[in-house]
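A single protein chain has been removed from this complex, and every other one stays in its place.
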Amino acid sequence: MALGKVALEEHFLDRNTVDRVLGDPDELARVSAGGGVMPSYYEPIMHRLADFDGERLRAMDEHGIECAVLSLTAPGVQRLTDAETAAAAALAANDLLAEQVERRPDRYAGFATVPLQDPSAAADELGRCVRELGFVGAMVNGYTNVGDAEHAAYYDEPEFDVFWRAAADLGVPVYLHPRPALPGAGRVLEDHPEMVGATWGFGTETATHALRLVLGGVFDRHPDLQVVLGHLGEGLPAMLWRTQYCFDLNPFDKRLDKTLPEYFADNLHVTTSGNFSDQALINAILTVGADRIMFSVDYPYADTAMAAEWIERAPISESDRRKIAHGNARSLLGLG
Amino acid sequence: MALGKVALEEHFLDRNTVDRVLGDPDELARVSAGGGVMPSYYEPIMHRLADFDGERLRAMDEHGIECAVLSLTAPGVQRLTDAETAAAAALAANDLLAEQVERRPDRYAGFATVPLQDPSAAADELGRCVRELGFVGAMVNGYTNVGDAEHAAYYDEPEFDVFWRAAADLGVPVYLHPRPALPGAGRVLEDHPEMVGATWGFGTETATHALRLVLGGVFDRHPDLQVVLGHLGEGLPAMLWRTQYCFDLNPFDKRLDKTLPEYFADNLHVTTSGNFSDQALINAILTVGADRIMFSVDYPYADTAMAAEWIERAPISESDRRKIAHGNARSLLGLG
Amino acid sequence: MALGKVALEEHFLDRNTVDRVLGDPDELARVSAGGGVMPSYYEPIMHRLADFDGERLRAMDEHGIECAVLSLTAPGVQRLTDAETAAAAALAANDLLAEQVERRPDRYAGFATVPLQDPSAAADELGRCVRELGFVGAMVNGYTNVGDAEHAAYYDEPEFDVFWRAAADLGVPVYLHPRPALPGAGRVLEDHPEMVGATWGFGTETATHALRLVLGGVFDRHPDLQVVLGHLGEGLPAMLWRTQYCFDLNPFDKRLDKTLPEYFADNLHVTTSGNFSDQALINAILTVGADRIMFSVDYPYADTAMAAEWIERAPISESDRRKIAHGNARSLLGLG
Partner (left out) sequence: MALGKVALEEHFLDRNTVDRVLGDPDELARVSAGGGVMPSYYEPIMHRLADFDGERLRAMDEHGIECAVLSLTAPGVQRLTDAETAAAAALAANDLLAEQVERRPDRYAGFATVPLQDPSAAADELGRCVRELGFVGAMVNGYTNVGDAEHAAYYDEPEFDVFWRAAADLGVPVYLHPRPALPGAGRVLEDHPEMVGATWGFGTETATHALRLVLGGVFDRHPDLQVVLGHLGEGLPAMLWRTQYCFDLNPFDKRLDKTLPEYFADNLHVTTSGNFSDQALINAILTVGADRIMFSVDYPYADTAMAAEWIERAPISESDRRKIAHGNARSLLGLG
């Protein structure tokens, strides 16, 4: 029996940028290194990022992915230090995505790119995307650079409350996607380019940022806010107990309304993007709960066939399989 | 039926240092901040660190801990930048510990403090501790500072081969214990002192360092080497699949003889220190295997009663409970 | 934070019967043996069965059980061989229960006793109980005797379709509760009175009966029918894979519309009654799914405090804990 799926960490990049990068080996090398990948890996990926009608759709058809929620690939606009440039880039990306969603509204939905260099502008753009373009949430790629590549803002910082409030009021989730750590943190990965990106560094940076949100009280200030983490939670779920135990012993100045497991029950979701692991899924079910887990591939960085075949056969109940494969996402995102 | 236990992440500090720190509020504040804890938390801890005959032993008696393998508390000698100072400090700590072990050889065993500022000296001191003092391995607290607090060495770097070879030849494990990340990585934890230490930062730093060892080929060069991680693996076990998947796609210049799960089967162990979580234990059993999991408390930073009661009732088989509680440690450390 | 609970395998017996049994040692012995228990165990149980205002309610208050769905204790009316006697007994039990539910409608709900000696009459009585008395389903204690204690009817047999249709049409679940196997099956338990009842025999008999329902096509004929099993599924969930595999190899004359896991997703539920096991719960979550698991105690046969404390601390997500503790039951039974 075919298992319908919805996937929500599926990336694109505009054709112009793809062509520009692929036409310049230095740029390809820079972009690849920035993503913690090798140019030989990234080249075919780039082609797939720009495709909306060919291989992407065929892979969805072949593997039962009824709807893919698309997002501008990392780092999105997060690395642009000028607020206006970022706003323009976000607008362009969202309008481009809106065109694709409009062409195939039954197959594609959209996560907005938001220029968090200016949180108010980001809130406004999110509102435009949701109300006018019919988007279902936002995709944010880790910290936003401030001033230069060495400096950043993290989203528990008070200036981002306007953005979180907007997302909560609009009733749409925000997907906190990885990007590599700030350069200042590079020593621990020195001589290990293979650890910078998805293999490891993405996870620790993103889990740390997510924990900042929780311990920084974002979900106490915005109890209805929904945030999504990929990769089955970037390593957070297995450490929930220890983190809570140690926090309770040394909270410093932080006070929380709830426990970490309660924030996962009320505010956080995880997807299976790029983490097609039975054990990690079982751990997520036992810490986050199947209601808060959603299938995703991480196209084109991870393999659609592998992801789909895995969720179809994972050692879980049929009840949970259906929710994880499509039920939770359709419900959370109002996809019907 | 009483479940005998062996615990192996149980720390001490010499009475002089404890008195000095406790006698100087600034020093207590500095040391506390360095460990990511509050002075109010650390003060009673310090008293317990210096105790060998009172509360420590009573807690062991009450909770079935037959033997505790003691180690100098973090950061040990890792933060001393002068090699000779470090060597002297290590020697003093080891001799002090040896006295305690000799007084109670049936209750205490020793992990050596090793001055990795000079890997050869560290190898020699480890040899002395094992052959002359009867110690059962080494405890290393993350990176060793080089020159100043901003700079460090990580142990997959080639100069440490002499140390790993010594440990492998001596047939004793090396426990890679946490310490906070280098200051350069501090931005991501800014305004979150509560995340610097055990609550979060310890884990990401240590898991990253452990993964450096694996991907840096330490276990290929030293196939018999055994390394122990605390806190049920510092978050690594739940991410093994993804890390392997992504590494296979982008290995860069790294080539490994084995898969990550195989390194956990052959070279890595985890303890339960400060992570008395059923779900994390189940995840460890399904990724690392109960043969490679050992009970520990993390005394005096975590609660002995909580740890002991948890392992006695955790939802695992009796066969595994016995191995985890004492069997694996007695076997690995030759405790008999 | 107090975890509200709903429990749905909570039994009663009318005061008259209790007094009669307790007043006659032979009768107490007979009833005890019939339930696979020792008279010394059953005597205090009997007192608790007849109580509605004292200990039962206090235990509920103390342990957060907001609502208990009550049912006539096993074997209910299943052992009465005369249809009219059974119908009268069922009516009396239901009217007695209705009085109690009416006195405390916020604390008690009712499962109907149904005289399956005459399936049409059982359907009618169920309808009366649901529509007029506000009951939320039926409790059936295994097979119904036919003619004598040696002979029985099982509910996949065609004459029971009228009853299943009624339950499905009324939109209420039927709880299939244990009773011991028929006397003809007694050899395998000879000299093992301790295995006759809850310790073992209840489980195999009930799981077998439940599997008869599935393989006999009851859920294909009545796709909306909901059946509840206690004791985390009487052993069925852990054997689902093997049962399906072997059935597929040798289906004989049976043809099913769905797979066993699908019947658990669509038609079957389990409760935690008398099975406060982390491992069995985890297995149920991974085979049945947390949406289909509901808390229950099995009062007064199992301990309320043990049950409540267990579900509050079981190694599962908060999201699932809430559903299992009360969410699923409130939803399934329309308790609001």
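The chains carry the letters A, B and C, assigned in the order they are written, with residues numbered from 1 in each.
The criterion applied here is as follows: a residue touches a chain if its C-beta (ideal position, glycine included) is under 8 Å from a C-beta of that chain, and two chains touch if they have at least 3 such contacts.
These numbers were taken from a predicted model, which means no experiment stands behind them.
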By the document's definition of touch, the residue of B:Asp14, B:Glu43, B:Glu66 or B:Asp291 touching the omitted chain is B:Asp291
Across C:Val37, C:Met294 or C:Leu333, the one contacting the chain not displayed is C:Val37
Given C:Glu205, C:Glu262 or C:Asp320, the residue that touches the chain left out of view is C:Glu205
Where chain A meets the chain that is not shown, the residues are 277-279, 282, 315
Would you write out the residues of chain B that touch the absent chain, in ascending order? 1, 259, 261-262, 264-265, 282, 285-292, 315-320, 322-323
Note that chain C touches the chain not displayed via residues 36-38, 41, 143, 151-152, 154, 156-157, 181-182, 184-195, 197-200, 203-205, 207-209, 211-212, 215-216, 231-232, 235, 237-243, 245-247, 249-254, 274-277, 279-280, 282-283, 286-287, 302
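What we mean here is this: only the chains that are shown with their structure count from here on.
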When you average C-alpha coordinates per chain, which one falls nearest the overall C-alpha average? Tell me, please. A
Distance between chain centroids, defined by C-alpha means - chain B, chain C (Å): 51
With chain centres defined as C-alpha means, what is the inter-centre distance between chain A and chain B in Å? 34
In whole angstrom, the CA-centroid distance of chain A from chain C equals 45
If you look at chain B, which of its residues touch at least two other chains? 277, 279, 282
